[in-house]
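Here is chain A:
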Amino acid sequence: MALLDITALDAFYGDFQALFGLDLTVGRGETLAIIGANGAGKSTLLKTITGLIPARREAVRFDGEPIGGLPAADIMRRGIAMVPEGRKLFPSLTVEENLLVGGWGRKGSGRWSLAALYELFPILGARRNSPGTALSGGQQQMVAIGRALISNPSLLLCDEISLGLAPIVIRDVYACLPSIRAEGTAIVLVEQDIVQALAVADRVVCLQEGRATLEGRPAELSREAIQHAYFGD
Partner candidate 1 sequence: PGVRAASSIKLGYVSPRTGPLAAFGEADDFVIKGFLETVKSGLKLGDATYAVDVVVKDSQSNPNRAAEVAKELIVKDAVDIILVSSTPETTNPVATQAEIEEVPCISTVAPWQPYFIGRQSNPADPKSWTPFNSTFHFFWGLEDVIAVFTNMWGQLATNKSVGGLFPNDGDGNAWGDANVGFPPVLAKLGYRLTDPGRYQNLTDDFSAQIAAFRKAEVDIVTGVVIPPDFTTFWTQASQKGFRPKVASVGKALLFPVAVEALGKAGHNLSSEVWWTPTHPFKSSLTGASAAEIGAAYQQATGKPWTQPIGFAHALFEVAIDALKRSADPKDAKATIAAIGATSLDTLVGPIRFGQETVPPFARKNVAKTPLVGGQWRLGSDGKYQIVVTDNQTAPQIPIGGQMQAIA
Partner candidate 2 sequence: MLLELKDVRKAYGSLVVTDGVSLSVTEGEALGVIGPNGAGKTTLFALITGAVKPDAGAIRLDGRDITAMPAAQRCRAGICRSHQIPHPFETLTVFENLLVAACFGRAMREAEAADWCVEVLALTGLLAKANRLGGTLTLLDRKRLEMARALATRPRLLLLDEIAGGLTSAECEALVGTIRTIHAGGTTIVWIEHIVHALLAVVGRLTVLNFGRKIAEGEARSVIGLPEVRDIYLGSPV
C-alpha cells in the first residue's frame, strides 16, 4: 500500500479550478519530484495534501486513511511535514524555538533532534537565539527545513526549497536530502530547478495547468519529453 494515495483530486480557488482529477501515489521512503511551469498547480497540490485547501475526503489517503479536507493541524499530526514556499518562519520565535515548535503535538520519533539539526546546519546553532526572521533568506530556508524535520515525519513536502539560495547552499541543502531519505522518510519535492530535482528523485511527475502530463523515472525521461510536458505545444 502506498504511503500517500491521491485519486481524482480537484482543487479550487473560489470559482477557479487549479487541479483537474489528479492521480498520484507516493511510496514509503520514496522521493517524488513534482515539476512544472509557473502556475501549473504544484503549490496547490501540496496545499491540498496538507489541508490548507479543501478536498474531497476520499481523494487523499495517507497511511490507508482518507484525510482529504481534514483540518490541516489534524493532517500534519499524522506524520506529514511541510517546508512551505517562502519559508514562513515565525518572527516572534527565536531560531531554536522555530525549530522546536515544529515538533508540537506530533507523533514520530527518530533521528532528528535539535542537536542533529545543529549538526546538519551549524550556522543555526550559532544563531539559535536570534529572532528567526532576522536571518538571511538562505538561513531561513535551513530553519524551515529543520522545523519540518524535527517531527520526524514519514512524509516530507518541500515547496521550492532552492528558491533564493546561493548555489553553494543549494548544494548543501540537496546534500542533506539523502540523509533524510535514509531515515525512511518519503519526500515530495516541488522544484523549478529540474537538474537538481532529477538528480535526487526516484520518480518525477510533471504538471501542466492542473493536470499530470508526464510521469516516470528520471533516467527514462528524455529532455524533449520533459520540454513537451512542461509547455505542451
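Convention: a residue touches a chain if its C-beta (ideal position, glycine included) is under 8 Å from a C-beta of that chain, and two chains touch if they have at least 3 such contacts; residues count from 1.
How were these picked? Simply put, all candidates are chains of the complex that A comes from, given by their letters.
The model shown is predicted, which means the values in this text are computed figures rather than measured ones.
S.K.: Only one of these touches chain A in the complex, so go through 1 or 2 and give me its number.
M.R.: For chain A, the touching partner among the candidates is 2.
S.K.: State the interface residues of chain A toward candidate 2 in the complex, per the touch definition above.
M.R.: For chain A paired with candidate 2, touching residues are 37-39, 85-86, 130, 134-139, 141, 160, 163-169, 171-172, 192, 230-231.
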